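Have a look at this one before I ask anything.
Of the protein chains in this complex, all but one are displayed in their positions.
Order as written gives the chain letters A, B and C; numbering starts at 1 within each chain.
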Amino acid sequence: MMKALREAAAKLLQEKRAVLVIGYADRKGRPAVFVSKPEDCGRLVYDSSCRQNLAAYLGKPELRARLPVAVVAPPAVLRSLVVLTAESQIPAGQVLALAVDHDAFLGVFDAAGAAELLRSKFPDLGPEKALLERVAELSKKSAAERAAFWAEEFAKCTRCYACRAACPGCYCSRCIVEKNAPQWVSTAALGHGNYTWNVMRAFHQSGRCTLCGACEAACPQGLPLMVLNAVLDREALAEFDARPGYDPEGKPVIGSWSAEDDHSYMR
Amino acid sequence: MKTIAIDRLPDLAQALSKAGYRVVAPVDEGGVVRLREWTKGLALALDAVPVNSVKDVLFPRSEVVARFALEESGGFTPAPLERSAPKTVVLCARPCDAAALSALDAVFNWDYRDGSYNARRAATTVVSLACFKADEHCFCTSVNGAPDGTAGADALLRPADGGKKLVFEALSDKGRQLEAMVSDGQAVPDAPAALKRRFDSAAVGRWLASNFESPFWKEAALACLGCGACAYACPVCHCFDLQDESDKKECRRLRNWDSCGFGLFTLHASGHNPRPDQSARWRQRVTHKFSIYPQKFKTFACTGCGRCARLCQAGMAIAETCERIEALGR
Amino acid sequence: MKTETSAVPAATAFEPRITAFVCNWCTYAGADLAGTSRLQYAPNMRIIKLPCTGRIDPLFVLKAFEDGADAVLVSGCHPGDCHYTSGNYHARRRWTLFRKLLALTGIGDDRLFFSWVSAAEGQKFADLVNDVTAKVRQAGPFRAANPGRRA
Partner (left out) sequence: MARIGVFICHCGENIGRTVDCPAVAAAAARMPGVVHSVDYKYMCSDPGQQMIKKAIVEKKLTGVVVGACSPRMHERTFRAAAAEAGLNPFLLEMANLREHCSWVHSDQAAATQKAIDLVRVMVAKARRDRALRPIRVPVEPTALVVGGGIAGIQAALDIAAGGKKVVLVERGPSIGGHMARLSETFPTLDCSQCILTPRMVEAASHPNITLMTYSEVESVEGFVGNFTVTVRRKARYVDPAKCTGCGDCFNKCPLKKIPNEFDAGLGMRRAIYVPFPQAVPNKPVIDAAHCTMLQKGKCGLCAKVCPRGAIDYKDQDRLEKIKVGAVVLATGFQLWDHAAYGEYGGGRYQDVIDGFAFERLASASGPTGGRIKRPSDGVEPKTVVFLSCCGSRDDKAGKKYCSKICCMYTAKHAMLYRHKVHDGRAVVFYMDVRAAGKGYEEFVRRAIEADGAEYVRGRVSRITRRKDGTLVVRGADTLAGRPVTIEADLVVLADAVVPRSGSEKLAQLFGVGYDQDGFYSEAHPKLRPVETAAAGVFLAGACQAPKDIPESVSQASASAAKVLGLFAKPELEREPIIARVNRTTCAHCRACISACPYGATRDFDVLDRAGKVLRTVAEVNEGLCQGCGTCAAVCRSHSVDLDGFTGEQIHAELSALL
């Protein structure tokens, strides 16, 4: 599998279809590695310990200035690439995916191809069972207990924004928390700011999150961020049949509507 | 000699809180070891380096530094500020945390003596625990530190009898005040963790001073995603941002941690940013720690605790950067 | 600062403070009709007028809670009646997801209310205000349980 991946990457560099390959390094923690020479492709690996969503790098101006690039992409990252395409963040044909899954290399795809691959091979990616159990467990608690739970968790947040940096969906050049006239989200790492920040971070991903888990993995304080993402993912799927990352022309869930949308909760 | 059985540390903590101290100690919270206020029943987690450092105790991540009462008319009057500097013992800090204190003292007493920092500093006793093992991110020995370093600490707990006991060494008056709570006894100190020097920090400093424009930076910072995890975990990083928050009744001026890794950090109102990309920011981080700061305060702004690398999602490791810089210097 | 301001003067009893975000064309007009019809309702609600429910960013709701509102109401035109043809449909999607998120964090439907009130529904508006006020009164002050309150 590694062999196939490395060869494909080297080929892309040779043929100048990519000037840079963003992959996972053959090092503890599997950090990102940036390969620009075919002969260096031996440094690329992929296995289950790869936690980063490398699509997040496409938000970096330095890397946007170095297109075309290829990205080593397990299914969740493929979805991110499709979402970024749908949101006009990736110039057509400028980003290729080196699609991988577990111990298989699946080939080189552009956004459209990636979407096709996802629809055929991974038609219903969603939260893992364990994650849904975390959601279910929390949902069982009373409102007061849930509030207390999150008050305690959010109290740990230092506002380092590692979650934001890890997320390909967080590509805004000015994040809402950086807007100070008016300052809707307090930048102090205190109760109110931490609540608003973490809730809005999750909400801004609704209908866009590909459940890659990079935010939670990146959080130095171990906040259960994926629980928030998962509940939104399930709701968007149930209510709007939203499957982010399957259609490069897809309309945003927040930003489109249907007359049939539920409003049973409206009085 | 003063000793304590390692499994009796909670009793020491209990004794300290009985004596009126707020005890801060490393506690495992769902897999994350964090320095936090110790309460009866909590076990101390001594194996891992905590995600936060003693810095949190002296320089909280968000702190109200001024209050103004707002009048109906829109006028305002300064309101009294209750400064909280409780008598505190940080139990089982790391020598690399303690070592950071001289650097923090320097900056918080440089031209302006920072009231709230100094108040807390005065009220805090740091009892560090010598490391009996080091991980791949540790590099204190490369920045003039040691696994059993005493710099900045009021007392040191040195593992003994194969880790069963701890020898209590008072290093200051504050430390000596605690001696009474530790019983006499004999023990054979263990050898501290062995950690070989990874780079010559002086050489790194020299290269930095003259390679501001080196192409090295462009590629060295490619992986950095620009979050603040490293700066916030760092026992020395001390940059902050002042923010005013107000409601109908009151305006509060808050001092919040900030990080040179953020794009906004140096963004001018004009829209110009002298550190336009992540490589410029990473260069700043490294240069500040190993060149600028030492020139100003005669001490590195890094103690080799390795937290930044341990917590970085993108595998940015300042020690590795220094190793490569040293190589470039040769 | 929560307790310092109260919706009604020196009341020893708990008086809920409810912030309402309403659209200009339907619910605001419905409230006007309640007025012209002289319908009496509880004085605990304060209306923030917006052109359309489509304008309401969830941040507005969080800010209201942060500032100490005991409850928030969002109300606009019935489906199909939006003055801007589809602003309320966009809002509806937003709230469908947002309320689930807030519920998971402990802000449930005894704190966050949604309704459609048309320009012709003065009575419905009056009943709504009374009903919401009663429910919040029963739920009690939110401060203690509010996960996003300002410290």
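Following the convention adopted for this analysis, a contact is a pair of C-beta atoms (placed from the backbone, for glycine too) under 8 Å apart; a residue touches a chain by one contact, two chains touch by 3 or more.
Computed from a predicted model, the values in this text were never measured in an experiment.
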Next item on the list: Taking the whole complex into account, name the chains on display that the unshown chain touches.
Entry: A, B, C
Checklist line | Sole residue of C:73, C:101, C:126 or C:145 that reaches the chain not shown, by the stated touch rule | finding: C:126
Next item on the list: Quickly run down the residues of chain A that touch the omitted chain.
Entry: 87-89, 171-176, 179, 181-182, 184, 204, 251-252, 254-256
Next item on the list: Extract the touching residues of chain B with respect to the undisplayed chain.
Entry: 72-74, 246-248, 271
Checklist line | Touching residues (missing chain, whole complex) on chain C | finding: 2, 5, 7-9, 17, 19, 25-26, 28-29, 31-32, 34-36, 38-41, 43, 46-48, 50-52, 54-57, 60, 63-64, 67-69, 80-87, 90-91, 94, 118-121, 126
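The rule is simple: only the chains that are shown with their structure count from here on.
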Notebook entry, point to check: chain A to chain B: how many Å between their CA centres?
Noted result: 31
Note to self: Taking the mean of the C-alpha atoms as each chain's centre, how many Å separate chain B from chain C?
What the structure shows: 45
Note to self: Going by the contact rule already set, what residues in chain C reach two or more other chains?
What the structure shows: 150
Item checked: Two or more partner chains touched - positions in chain B -> none
Margin query: So in the complex, the part of chain A that touches chain C is made up of which residues?
Written below: 135, 138-139, 143-151, 154, 176, 184-186, 190-192, 195-196, 199-200, 202-203, 206-207, 227-228, 231-232, 235-236, 239-240, 253-259, 261-263, 265-267
Margin query: Residue numbers of chain C touching chain A in their complex, please.
Written below: 58-59, 62-63, 66, 79-80, 86, 89-90, 92-110, 113-116, 128, 131, 145-151
Notebook entry, point to check: For the complex, which residues does chain A have touching chain B?
Noted result: 25, 27-34, 51-52, 56-57, 60-63, 156, 158-162, 164-166, 178, 180, 183, 186-190, 214, 217-218, 220-222
